[in-house]
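Heads up, one of the protein chains got dropped from this complex, but the rest are sitting where they should.
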Amino acid sequence: MADVTLEKVGKTYGRHEVISDFSITIKDGECLTFLGPSGCGKTVILRLIAGFEHPTTGEIYIGDRLVSSVEKNVHVPPEARKIGVVFQDYAVWPHKTVYENVIYPMQMQKIAAGEAKERTLAAIGQVGLGELQDRLPFQLSGGQQQRVALARALVSRPDIMLLDEPLCNLDANLREEMRFEITALQKQTGVTVLYVTHDQEVALAISDRIAVMDKTGRIRHVGPPDDIYEKPADPFIFKFMGVSNFIPLEYRDGQIFIGESDSPLGCSVPEGGLERIKRRELIAGCRSYDIELTHKESQTRGTIQRVIYLGATVDYLVAVGKKVFRVQQDIREAGQGGIPFRDGDQVGLKFLDLKWFENQAIDEEVE
Amino acid sequence: MIKKHFGNFGLAEILLAISVLILVIVVAIPVLLILWTALFVDGKFNTADILNILSQPSTYEALKNSFIIAAGVTFFSTVIGVFFAWLVSRTDLPFKETMKVLFLIPFMLPTLIGALAWKMLLSPRAGYINKFINDLFGLDGSFFNIYSLSGIIAVETMYLFPFVFIQVAGALERMDPTLEESARISGAGLLTITRKITLPLMLPSIAAGALLVALYSLAHFGVPAILGTEAGIYNIPTKIYEQIYQSGGSFKAIRTGTVLSTILIISAALILYIQSLVLKAGRFQVIAGKSMRPMLLKLRGLKLPLLIFSILYLSITVIMPTVTIFLVGSLKTYGINFTWENMSFTNLKYILFEWKMTKDAIWNSIYLSLSAAFVTMIVGVLISYTIVKMKVRGKFILEFLGVLPFSLPGTVIAIGVILMWSGKFGVNLYNTAWIIFFAYIARYMAFSLKSNSAALEQVSDSLEEAARACGATHWQSLKDIVIPLVKPGMVAAFFLIFLPAMRELTTSVLLYGPKTRTIGVAIYALNEDGETVYAATLASVALVIIIIGQMIIKRITQSKIQGVQ
Partner (left out) sequence: MSHVKLTDVTKRFGPVVAVNRLNIEISKGECFSMLGPSGCGKTTTLRMVAGFEDLDEGEISVGEKIFSSSFKKYYLPPEKRDFGMVFQAFAVWPHLNVFNNVAFPLQIRKMPKAEIEERTRRAITYTGLSGSEHTYPNELSGGQKQRIALARAIAINPTVMLLDEPLSNLDPKLREEMRFEIKDLQRKFDFTIIYVTHDQAEAMALSDRILVMSEGVVQQIDTPLNIYKKPANQFVFSFIGLSNMLPVEIADGSVWIEGNHDAGAIHTEIPPQVKERRMTLAARPYEIDFVRVAGVRGIVKRVAYLGDIIDYRIMIGGVEVRVQKNRKRETFRENEPCGLKFNQVAWYERGTSS
């Protein structure tokens, strides 16, 4: 069990600088997820920590041990780092049975045959593949192969576990189950987990902390899941997670209006906010579930453009002047009989929970 | 400047160095020597001599013939290949699966033996078919004189069209059927679809096959040697052989050989270049994800006639020659009728157990092919691994060197090897088995590289990395993970080198000495000496060995598909 520290790590391929000046500490025993769009460099970081690639600049420590440093001419190869890795394509060896796959790390560590066998069988049982130990991978389903990979990564009792999008090839139900198994195993063994994904649902569900990355390879925010969701540090994070709306704010006659319409915002603004909105330094965002729609008279008004019924939720597009908001309601709140609003209806809007941000360029590509 | 201390980088560098060294010795130097010898006289760049050689009527004639033959063979092979490929993939021809396999058989028959058989059938005076027709109709001439340009073109086409067939049939099968379905729903009938959609999309495959045929035909020795020399028709390889053989290996002849070889090299390079252009232009993703059946043309009334036609074609091109070889090989004397009394196994026994010349030839071919295949396979894996898996600068040199001999005709390789190993660097291997050995390695290295690279590419990087993460060093992961997974590919490559090497003639005919004849050379020599029957007997032995080898390959590649990976 160890923590992992990256200090000012950079990686360049040819002319392309994927990450630069990247620093972070993953605490001992925590599950940290690197979350970001494809191409943001999160997999590169995982591979640097594993030792499959060498950093161009910077240093990497596992525990107190320096494992990668260009300046100091240190590169501990992967086999010497006490890691367990689960790959996106499982990387289960097709010519070895489940048993042979799982026992391999201990053979490499030259652990006594008796103990190795015991631990292998225990690991295979732990991931629920007890009777399949003599099967070859092509006889297993995707989910089963993934479990073999998990067992193999855990059996050698590594200090850190690195998981690279291991669930994206599985169907939705299996994904959920495996998510849970990974978390359970982690809590049981106390191993430090580094998880890499672009799927926010997974990140939210399993992580102690999430590091949200953008396309340029920078970390935008590190924190526990509900923090990131409830208190996003900047508009990028806000837009990245879940369905979001940004409200165009106009200061007119001492009031804040929604864009050019004559619907007022109808909410209080933070201290000194009016001035800052006037100077366009402050912007507001609102989640789709935090907008209330009502038939009642209201100063803040809009027109329903589109209603989509998705079973558990109802999805509306509501136009206020030129701005179109996306509003979601869960079906119970929408009303017992059916959907209360239809295309073309005039509705009143109430914003329940606004998030305020410094005005930055929001048009960075999210995905 | 970043110093590299890392263990595995050291390994990469060593592998790269070894690989480059091997390829330079085996491939690069022979080619350079050819060019050097051709273009420089006494150290000075000399074109006058070259033009002199080229403008001599006999050489000029040989050049012309080479291109006429190649053009004709390519054209007809393409037409036949595309036709049968389309028949087998896009119609409801019965017994399609069997037909697909049967159409590949001409591939397996060595063209040399095919030429021999056709000579027996259609030589102007003694050919069996000619005699039969003469007897039948009371004629005196010859129905068809196989000793002609058309004869050469016909025979080569018969055995080369599978190049096109394989490419096109494979592409048709892998093609996404919705590409044609969307054309159908847009209102196009079958003919329009074939014209506007299918054929354009097939063009890269057709071109790939056609260009392979052209390359092969230009460089081919066997068929023109048996069918052309009689009538004074030479192509480049036979011309080179004639010059060298007649002059007893004089330098002047070798020089002529290098000049002609240079023409071959340039033509080959041109063909490969055109191919890469066509492939690049047509690099379409036409491969289907879901497996759905493509639209089939209902042949209706044509079903039976076309089936019969196909079977007839195969009978004439495959069964007839093979049967002829076996029958003639059992005759006591050439020319007598095929009756039970006139046939026996004595020839076989003689060839296999008594006559030193043939016994040696069989033995030479076997051990040369086995060792060349073995070495090429091992070296091929090494080099392929460096190319595919190692992240090290300078790989492209390896890739280039590796593919180079693929384009070089066997004749050219032979000349290059002669130049290199006949005393120039202090080592004289001329007339020994070693020179043939080195020629084979050069000739088939490209094949081993292609085959092993393909196998290695199937082994995803993550499989090795997973082993490293489990505590295995680079070497251990090679041993435990990579080698076991490419083994089937390696074994397949082995046989796919062994078999062509067993039956080849083009290269060894320029390199053999009195004690180092190969089977191909022996068959050719027997034919030249008029020992037609013995030539046929030896040819039958060669056929049997090849068929057995082919079946072993099939077994191995089948199990590879079913089992691991």
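Chains: A and B, in written order; residue numbering restarts at 1 for each.
Keep in mind that, in the parts below, a residue touches a chain if its C-beta (ideal position, glycine included) is under 8 Å from a C-beta of that chain, and two chains touch if they have at least 3 such contacts.
Note that the structure is a prediction, hence the values are computed from the model and not measured.
Undergrad: Which of the displayed chains are touched by the chain that has been omitted?
TA: Visible chains that the missing one touches: A, B.
Undergrad: Can you say which of B:Gly187, B:Gly301 or B:Gly426 touches the chain missing from this structure?
TA: B:Gly187
Undergrad: Of the residues A:Lys11, A:Lys96 or A:Arg287, I need the one that contacts the missing chain.
TA: That would be A:Arg287, which touches the missing chain.
Undergrad: Of the residues A:Gln146, A:Gln200 or A:Ser298, I need the one that contacts the missing chain.
TA: Only one listed residue reaches the unshown chain, and that is A:Gln200.
Undergrad: In the full complex, which bits of chain B touch the chain not displayed? Write them out.
TA: That gives, for chain B, the contact residues 176, 178-179, 181-189, 192, 196-197, 200-201, 282-286, 288-290, 295.
Undergrad: On chain A, where is the contact patch with the chain that was removed from view?
TA: So the residues of chain A touching the missing chain come out as 176, 179-180, 200-201, 204-205, 225-226, 229, 241-243, 287-289, 306, 308-312, 315, 328, 330-332, 338-339, 367.
By definition in this document, only the chains that are shown with their structure count from here on.
Undergrad: Between chain A and chain B, what is the gap in Å from one C-alpha centre to the other?
TA: For chain A versus chain B, the centre distance works out to 54 Å.
Undergrad: Which chain A residues qualify as touching chain B in the complex?
TA: Per the stated touch rule, the residues are 50-52, 54, 70, 73, 75, 77-80, 83-85, 87-89, 91-95, 104-105, 108-109, 136, 138, 149, 152-153, 156, 162.
Undergrad: Residue numbers of chain B touching chain A in their complex, please.
TA: For this pair, the touching residues of chain B are 2-3, 5-8, 460, 462-463, 465-474, 476, 480-481, 484-485, 564-565.
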